[in-house]
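Just passing along the structure, written as structure tokens.
Removed: one protein chain of the complex. Kept in place: all other protein chains.
And now, subunit A:
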Amino acid sequence: MSVLVFVEGLNGEIKKSSLEAASYGSQVAQQLGATATAVAIGEVHEEALTKLGEQGIEKVLYDEDSRLNSFVADAYVKVIAKAAQQESSKVLVFSNSNIGASIGAKLAVRLNGSLATNVTTLPNTDGGSFVVTRGVFSGKAFADVALTADVKIIAVKKNSFDVTHNAGATATVEKLSADLADADFAAAPKETVMQETDGVLLPEAEVVVSGGRGLKGPENWHLIEDLANALGAATACSKPVSDMDWRPHHEHVGQTGITVSPNLYIAVGISGAIQHLAGVNSSKVIVVINKDPEAPFFKAADYGIVGDAFEVVPKLIEAAKALDK
């Protein structure tokens, strides 16, 4: 029996969220007295695969079919189902990304398994049970869920699990081929357009600098961008800001935008409406900069500055630039 972890690549490397999933998977394997195997797809450097040993992975099954370079759910599902069968895996681990959660749901149907997404803890396996904690009610609560089917599928919430580093340990890499047919690629994307960003991707970011209506207009966004650049952070915004087209929709965080859980979330000129908080409240540290001392966001903050963003942010940029990296 082995615990199977699906790892996603980005520019030939393994995404940080997948390293978290790999670390999670090998700890579950230890708990169950099993081994941890990873499955990788598409364009990933061989060294990146071998290095998964540092996260406790013993073996990586690698399907290098170049048709898998972009995400096609049916084809991915076939590859992972084959790996699961070959390894007689009863526990499958994903990162809770669009891709991970999508494949997880399809595999739950195909393998007749129990699925938990947005998972924040290792399973409690006392007495043969399998109970995990997951985030519910948009960050306002957690729930313990018992997974009752024979096969358990888990999608681990981003940045809620530390990446383990067992320096020098290596994983063996084995080729895997799922004999994919053209029909498996019927829903392949016609076109993929990646954002032009020299910065950090928002869903993967450890630090996020976010701006709200308090910034007055898109022409002032250099404040947010300069602070983000100085901190190696991604940029985000509140809903009205993207509704007014000051910023693109994919930057909008909150109840009806994306959910982020970075180590540090810096909110500038955002009031802290409950729908905004729903998307950011699992950030480890929250900083709020607002000229109104009564802004509700301060109640959810760890650090706060009451002041005018146009005066405060330049000082932060200066201090951030002075940090030695």
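Simple rule for what comes next: a residue touches a chain if its C-beta (ideal position, glycine included) is under 8 Å from a C-beta of that chain, and two chains touch if they have at least 3 such contacts; residues count from 1.
Heads up, the rule we're going with is that contacts and distances are computed from a predicted model.
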Looking at UniProt, which of "YojF family protein", "Biotin transport system permease protein", "Electron transfer flavoprotein subunit beta" or "NADH-quinone oxidoreductase subunit E" names the chain we cannot see? "Electron transfer flavoprotein subunit beta"
Residue in contact with the excluded chain [from A:Lys140, A:His165 or A:His222]: A:Lys140
Please identify which residue in A:Ile57, A:Val79 or A:Leu264 touches the non-displayed chain. A:Leu264
For the chain left out of this view, which of A:Lys51, A:Lys82, A:Lys106 or A:Arg247 touches it? A:Lys106
Hey, which subunit A residues sit against the chain that's not shown? 10, 70-71, 73-74, 77, 97-99, 101-102, 104-106, 108-110, 113-118, 131, 133-149, 186-195, 197, 201, 203-204, 206-207, 231, 249-250, 252, 255-257, 263-264, 274-275, 278, 281-282, 284-288, 298-308, 311-312, 315-316, 318-320, 322-323
